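For this depiction, one protein chain was excluded, whereas all remaining protein chains were kept in their positions.
For chain A:
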Amino acid sequence: MTHTFGDLVGHRRTARVIAPDELAEHVKGLLAVGYRPALVAGHDDTTRLRAVYLFTQAGSDHRVELHVPLDRAAERLPSLAGLSFPIGRFEREMRDLFGIVPAEHPLPRRLVRHFHWPRGWYPMRADAGDPPEFGDVDGPYPFRTVEGPGVYEIPVGPVHAGMIEPGHFRFSVVGETILNLKARLWFVHKGLEKLFQGRRPDQGVELAERISGDTAVGHTLAYCIAVEDALDISVPAAARRDRAVLLELERLHNHVADIGALCNDVGHGILHAHAGRIREWLLRANEEITGHRLLRGAIRPGTTRLLAAPDTEFLATIAMDVAEIAGLAVEHSVVRDRFGGTARLTAGQAADLGVLGYVARASGLTFDARHDHPFVRPPLPRSAPSHTEGDVLSRFLIRNGEIQESVAWISALLDGAADLEPDLPGVAARSGVGIVEGWRGAIAHRVEIARDGTLSRVKVVDPSFFNWPALPVALADTIVPDFPLVNKSFNLSYAGNDL
């Protein structure tokens, strides 16, 4: 490894300032030795703009930051879309929010940019001001046209028949077989990252809890770890253990809901009803443990506050119940037929797209931030994914496997398996990174704190940002009536994706 990583700026994190033309060389080197792009963020330092690339290495838990300052006169970066697909998406996001142009990007279309924003208005810039009135629509939204005998299009959404978030899906179909799917998202930009700016770090918690309603713990924890990293706040070992427990409790109630919903989507209502019962039990337990059914309010920078310890016997019963439901589902020949082989995402595709979480594990990738970027030691041992076919069945069964694993891990944590080493002393570099395995996958937050102690920039990356492009890839050659099932097996966040 011939790279010089630059200066140590935080927990296992080094940073280096480089010029735009050095970028490709550095990134190539990092990707070659197994680093993965975790986050790319634009910054407006008023006198100039700055792009920050954060790479993480799974085995060593090293984090490397590349800072690329950009003069106001030349707000351009060489596009790295050819090296890494996720970086290409981050570049488009940066262009839409900051006006930093990725030169020679292979797909220079807007990504997060709202249809009605006036041209040349970049909401994350310091001088952007209040959101303008919606202007003229910014040109037609180009959908790829598929031509041929019998090909027709099915537009769905953004308003749906069920209670789900807004997304528009354009299917090009022959008969019932999907030839091409374009998911048009980004209807709900809330300016969340901007809302963080100017708040004190403890005031950011309430925002972090609401980034994605079902991931309150994941995002709050990533945010708090980032703040603690930036200010070198040490967290008592017991508090870190409680955080690990809360993270698993969140995984439990979400995975149970998904298991039920997947059964419901193939019309097997009775298993959905029972999954609903189990989820309600879990939510009530959550309320006893934290005072909030979705586990808000427990995690703060530097501390974790639980009202009661989780009942491990109760959780063991839940795990058995869920295993029974999952068993009944896959033993049902029709359910198995609907799940098995449907919408396969190969390991190669998953790796190329940088997919995270259970979607990645169901395709055979093993990345898990609980193991690779741990905040309790010893970390969760790496277990080989139990099902790696990449189809709906694997994504269904892997959730059951993770529920079993979570319950065992909570028991182990509460029994003192983690030997509760004291927190490593770090440096207060006023920038911090938090990486947490939320229930959907690895969440990354990066914060910068100004001299006056307020947040000057918070960048949030939900795993959905990485996983959304995998959905259309998996759906090729799947039939239209299976789409809701496949979509649920991915269960990606719209809110966490469109900040």
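For this structure, a couple of remarks:
To be clear about the criterion, a residue touches a chain if its C-beta (ideal position, glycine included) is under 8 Å from a C-beta of that chain, and two chains touch if they have at least 3 such contacts; residues count from 1.
Everything below uses one rule, namely that contacts and distances are computed from a predicted model.
For the omitted chain of this complex, the UniProt record lists the protein as "Formate hydrogenlyase subunit 4", which is one of "LVIVD repeat-containing protein", "Sulfate ABC transporter ATP-binding protein", "Peptidase M75, Imelysin" or "Formate hydrogenlyase subunit 4". Remark: the omitted chain is touched by one listed residue; of A:71, A:104 or A:153 this is A:153.
From the set A:59, A:106 or A:162, the residue in touch with the chain omitted from the display is A:162, counting the whole complex.
The residue touching the chain not shown here, chosen from A:320, A:334 or A:450, is A:334. Across A:71, A:176, A:206 or A:324, the residue that sits in touch with the chain not pictured is A:176. When the whole complex is considered, the residue among A:74, A:126 or A:270 that touches the unshown chain is A:270. As for the chain not pictured, it touches chain A at residues 152-156, 160-162, 176, 263, 265-270, 273-274, 277, 332, 334-335, 337-338, 479-484.
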